[in-house]
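All protein chains but one are shown at their positions in the complex.
A, B, C, D and E are the chain letters, set down in written order, and residue numbers restart from 1 in every chain.
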Amino acid sequence: MGIINTSRIKSPWIMHFDNSSCNGCDIEVLACLTPLYDVERFGIVNMGNPKHADVLVVTGPVNRRTARVLKNLYAQIPDPKMVIAVGTCACSGGVFHNCYNILGGVDKVIPVDVYVPGCAVKPEAIIDGVVLALQKLSKALGVAK
Amino acid sequence: MDLNWMMAVAILLPLVAGILVFIIRQYHIRGLIVILTAIALIINSILLMLHGPDTYTPTSHYWGLAITILDYAMLLFYIYAGLSLKNWLVLIFALTQIIPLAYWEFGMGASKALEEIKPAFVFDHLSIVMVLVISIVGSLITIFALRYMYDHEHHKEIEKSRQSRFLFWLVMFLGAMNGLVMANNLLWLYFFWEVTTLCCFELIAHDLTKEAINNGARALWMNSIGGTTMILAMIYLFAKGGGTAEMLTLESIIKAGGNQAMLLLPVALMCFTGFIKAAQFPFQTWLLGAMVAPTPVSALLHSSTMVKAGVYLVLRLAPAFAGSYLGIMVAICGAFTFFAASVLAIAQTTGKRVLAYSTIANLGLIIACAGINSPLAIAAAILLIIFHAVSKCLMFLCAGTIEHLVWSREIEDMEGLAEKFPVTTFITAIGILSMFLPPFGMLLGKWLALESVFAVPLAAILFVIASAATMVFWAKWLGRLLQVLPRLGRKFESLSLSYSVPLWLLVLGIFVVGIGVAPVYQRFVSFAVNNVVAATEAFAAGWNIVVPSASVAAGGTGALIGSFPVWPLYIVFGVAIVLPLIFVTVKPGELRPVYLCGEQVGGVDTDEWITTADQKAKLQLGGFYWQGATGEGAVNPWFYTVSIALLVILFAVVVGVSL
Amino acid sequence: MNQWWIAIIAIIVAPIIGGFLAGIDRKITARLQGRYGPPIVQPFYDFFKLLGKSRIATSRMQFVWIYGYLVFMITCVVFLVLKLDLLLLIFLLGFAGISFVLGGFSSKSPYSHFGANRELMQILSYEPVLLLMALGVYAQNGSFMISEIVKPGAAPLLPSLWPIFIAVLLVLTIKLRKSPFDLSTSHHGHQELVKGIMTEFSGPYYALITLTEWYEIVLVLGLVALFWANPLWVGIIIALAAFVLELIIDNIAARMTVGWMVKFTWAVGLVLCVLNIAYLYLIKGGA
Amino acid sequence: MIENIKEVKKDELLAEVKKFADAKARFVTAVCNDLGDKLEVTYFFNMSPGMEMHGLRMTVGKDEEVPSTTGIFLTTVLIENEMKEMFGLKVKDIAIDFGGHMLLAQDSPVTPMLKTGAAGGKGGE
Amino acid sequence: MAPRTVAPFGPQHPVLPEPIQLKITYEDEKVVDVVPAIGYGHRGIEKACELNEYPKNIYLCERICGICSCIHGISYCEVVERLWPIDVPPRAKYLRTIWSEMSRTHSHLLWLGLLADAFGFESMFMQFWRIREKVLDLLEMTTGQRVTQSISVVGGVRRDIDDEQKKKCIEVLREVRKESEALINVLANDYTVKARTVGKGVLTKEQAIALGCTGPHLRASGVKEDCRMQGLQAYGDLGFEPIVEKDGDCYARTLVRCRELLQAIDLQLEAFSKMPEGEIAVRPKGNPPANEAVYRAEQPRGEVFYYAKGNGTRNLERLRVRTPTYANIPSLLVMLPGCELPDVPVIVLSIDPCISCTER
Partner (left out) sequence: MPLMLPTVIRNFFGGYATRLYPFKDVREPFVRARGHIEFDENKCILCGNCARRCPAAAIEINKEKNELVFNAAHCIICEVCAEACNKDAIRVEPKWRAPFYSKPVEVHHPKGKEKAS
């Protein structure tokens, strides 16, 4: 099944979910898709739908409502799947650490594979994060690269 | 068996059986009689088929007398009905029938001449096709009706059973239809015609609700208009024939062909009669209204048999308007009905109304084929009659079964039926697919029609739009049935034998007739209208249907016009749908709730999601009907205008040519 | 047996061509937007990746209908290469479309449901045009057989059927799911219906849809190529030009609404077809 | 200090707000303050043209009921719901009542904006 | 009654970049009823602002919303300055104006792209975002961050723009203006765009005032109100005039934002030419006194309202932020019923919703 494993690395479709972030990282995730960064070069397409996604890109800290949504969405992604927490808030809660409605980083709710820090994250950093995630995946699949 | 007996069984047995079931009130004995009658009719129709085309005239003159008396009895009953229901339209159109009829028979002295007519019955292959359809499909419906009416009355908690009366009309009706499709004598044809109208009235009004009676009355007066025009046609023929009955048989009209311009007017009048019976625009309302009746009525009257009488008449008369403008106008009228009814069907929310519009549409298609009047078109028309009878009957019976499972006729209430009643849904799905998709017979008929329709381009355009609209409303309905929650473990429901036997037989019939379309074609269709279909064997090549071009048909070589590989397509159907249906399985672990923007409650057993203020809300999926665009309110004014205009043009053309 | 081999080769080759066309589509689209774009073989990566994903289901029937979609689409392609009846091919294409719609209807999902209804409206839009195309071909050739169109010496259809050709380009836009008609689902994720009719198909079954779409691209471009079937390479160039034209239109138009699509395709497509057929009818004086 | 603030009683509130509505003023927002034993609610309006700011201030006890202004300005629906769930201000007859869960989830702290309310989240790990 | 569909739209939905749910009832595709469900982005920033020492709140307020973060930061600083009050040096005022307008430029470009995406015009989305990157580069060059600029402090600004940067800014802004004009021409005149926006989500002047709408949304309905008219910061010197359209539909809102985009660039260019020399910040003395203050500024999305109450300690007694989207959301309840499903994203986006602003 070499071709399937290779394809898995060549075609990571992402779904972006905004927990309760400030939009800063969201627009940078969107900016990745636009001409200057164009992550479609790596086969990355924003599917906007968990059922088609391979990689869940999460921005923002988890609050009490989005925790539920995040769990639901994560459950709907078919295996194999990866989660990238984009932005400081998604990693740990960041500046919102003392807000009463915030539970913290994404890892409080679902397992996270790669953390991309930054406030807001630069698109280059997001690309780095995806590359890192793909490296992890290829190691797990045994497709050394 | 003797021809005498066969005719008697075909026409009189249902009457006798009807009277018997009317008298005998035990459920089981009554059922036995109906079933035995059904079997007898089926066997008899097969024997008739084996017997082949023939003519028949009863030896006794008393039959003629009896028919005349019954004619007037019926018309008097209409007058009574009109008076008692205070429905003036019924009264007026009863009078417009009885007065000219009496004047003609006694004033002009036609009754004497009519007795001379020989043969009274002519049955060719077209009649045999009709007899087979009526006997087999109709009989299955009567069997279905046994249990259906029982459940129907129990559900409505009717104290005094009227099942006997219902079955009387239902069973007797089969005999009238058999008589109708074999009659050669126009007056006899008229008689059987009126019997079907009467049965129709009685059956529609059966439930005796206000709506039922009103709709029954509407069916009565509309069909009375048809009766009137038929009488006018007879009077005209009698007068033009110089006071002889020479032209008063179907055979002589057909033989005279379209060459005699004088014949066009009566033919047009009789086609008009057929239009009304076939519920063509603008007369579609009686058939729609008839949907209030119990479903076997709809199935019998409005799918397989009675409305077919209308198309039968037009088809029968097709040689008489060959090559004339009347033919083109008939084609356009039919095509317009096909188009209009298909478009209107999209906006219908009631299952039976969809079926009604679909019936009207298909009858329009058949009439259009008759109007186009090429061998190919006639073949298409006859094939459509056969396939439509089987498929539409199945659909009606499914609608009836579903009605008794969910106690509703609304398509919206059938949502997710696949989960609750998988067997019924499966049968319904077969029925729906067979109505509009390849490789099934209906599509084959439509395909043949389209291959021939270029002769009348206007009809062609209406055809293609209607054909697309057909896809929309059927797929929409089937979609509603299939919509299920992501969970497994559904049980097969068990249906009463009286339901399931006709259903499964009809499903079998769809496949048998569909796969065996080439033999069916060769056996029945190619000879059906002996003086129209000239190129015979060339249509069926082996098990496939091919349409040769003129040079090939003439015995030369050359290209085909088209081809329909029947068997390969059934194999494709098997591979595409049936094999996956058998082999695709889903494990419980693979089930996930549907995408609800991440707010689904979670389990696979529920369709709730979380909304405002963390409250749960239920997912509702309503069907789409586009009532603003295709609803009756939006388009009916246009359709009425156009269809009436078309009829006016039709008669203007005919009168212009005749004069 | 020759016919069998042609059919088998077509079944194998068509998706490969379709996949590459899909890749070219994405690359050209990217370039039109000023982006670098994915590699040409990207659709194949996507396909194989989807095959390797775990299966998740929302109902059993949705899978059954997808096989129907695929098999009927393959049948259509086989009909095309075996040069059979054009009219029947269009009906089969209709069944393929209906299978897909029913697949969408099979799960109780609002977005797939909306998408399926829109797909039905798309069928309502393009089916009449395709049927009229077949009638136009009949008007010109006196036969519905594709073999008559491609037989050596047959005159090209385009000179006499150019209005129908324009109408078929509209169908091409719908079939390729390009703006302004990418209504029931679109190839890029941003759309009010999420992924529309495809929302509930995932993993291997989404791969099957992709495969079917590759066949579909080849089929509709094949139908376009029929307009200049002698010599066929001219037709293929026309088809490819039409393909590129669709990509450009996709990038210079907003997505329109369903009602507008039906009105537009009927008002423009049907009228063009009708005028064309009426003209041919008058010239040829009936069948 | 903020200019143009008028102290009103709870019962006069609706009449005063109505005056603003009649003057085609635009509702800006309301601010609730926790004064310890009482709540202070200030409604801000924008008078056009010139964008002058006007305010209505009322002080109510924590268990007093306050009339809803949604009948006059529908747009106050959000802020009244918010004050209700954040401060426990008892607003009655709101046009769309989110039942105290417009912004706060079922498991969020109750009336967090009160001075005695939630001290902070657990975000910092 | 026709059959109805009741389905969620959001919180996770590809056309909504942010989590908000609309519970929509449809007949066919026609929207008959809408109930918004918000609270997915609620963090509790106002409370956290009371718990934090006041200088930290700048960074928290900036992260109320990442798109208009610059103006959030500036507004917070301004309202806190009013508690003393502190007067900010003129150069700082100009710098604040320039950065405000620069972030307005990037926000409007972003919005125009998202709008194009909402009606499926992907290539136009790409073009707007391509232009926007140039503005982001300017922001990164002058402030150090692309999105969350963190440029303002109580008493002034943190960084100055030197002459080299100024030259670069002017050059790039001219380029941006030229390229945007070409795209705006398409947006304003293209048939398919007009078909999707003209007459959709109409809000009359009276409705807009009664619903308390703000910003471009309000101005598109013919109300001439813009907080920049108050002449705060440097706007008084720049001869600012609000942009108004009459029709109140999505198309008018688009036009208002298109023209504001060009206006914002012009304002920056003018501000660069008039910018005085001098200090960029003063240090506040002591803690914010026990006082209350209100400040209103014009964000890209409309008027933002800051209310601050000090109590003499390093913490604020109360901070209240009313963001523009908070005022604009109720108008959705009026605009959405009656439209078609494909118009929902267009109408929702036409108020330029910022949910994280709304819910804080």
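Following the convention adopted for this analysis, contacts are C-beta pairs under 8 Å (C-beta built on N, C-alpha and C of every residue); 3 or more make two chains touch, one makes a residue touch a chain.
As the structure is a prediction and not an experimental result, all values here were calculated from the model.
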| item | value |
| --- | --- |
| Among C:58, C:75, C:251 or C:265, residue touching the chain not depicted | C:251 |
| Absent-chain contact - pick from E:2, E:60, E:244 or E:319 | E:60 |
| Chain E residues that touch the omitted chain in the full complex | 52, 55-60, 63, 123-124, 127, 130, 137, 140-141, 144-145, 148, 150, 158-159, 182-183, 185-186, 189-192 |
| Contact footprint on chain A, counting only the chain that is left out | 35-38, 41, 88, 91-95, 97-98, 105, 113-119, 121-122, 124-125, 127-129, 131-132, 136 |
| Chain C residues touching the omitted chain (full complex) | 28, 30-37, 248-249, 251-253 |
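Keep this in mind: only the chains that are shown with their structure count from here on.
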| item | value |
| --- | --- |
| Chain pair with the greatest number of C-beta contact pairs | B-C |
| Taking each chain's C-alpha mean as its centre, the one farthest from chain E | B |
| Most centrally placed chain, judged by C-alpha centres | C |
| Distance between the centres, which are taken as Cα means, of chain E and chain C, whole angstrom | 43 |
| Whole-Å gap separating chain B and chain D, where each centre is the average of the chain's CA atoms | 69 |
| Inter-centroid spacing, chain E versus chain D (mean Cα positions, whole Å) | 24 |
| Residues of chain D engaged with two or more neighbouring chains | 101-106, 112, 117-121 |
| For chain E, residues contacting two or more additional chains | 5, 7-8, 11-15, 28-29, 35, 39, 42, 44, 47-48, 51, 126-127, 130, 359 |
| Interchain contacts, given as pairs of chains that touch | A-B, A-C, A-D, A-E, B-C, B-D, B-E, C-E, D-E |
| Touching residues on chain A, where the partner in the complex is chain B | 17, 49-51, 65, 68-70, 72-73, 75-76 |
| Chain E residues touching chain B - in the complex, by the definition given at the top | 2-13, 21, 23, 26-29, 35-37 |
| Chain E contact footprint on chain D (complex, rising order) | 1-2, 21, 24, 26-29, 31, 33-34, 42, 44, 46, 48-49, 51, 53, 73-75, 77-79, 96, 101-105, 112-113, 117-121 |
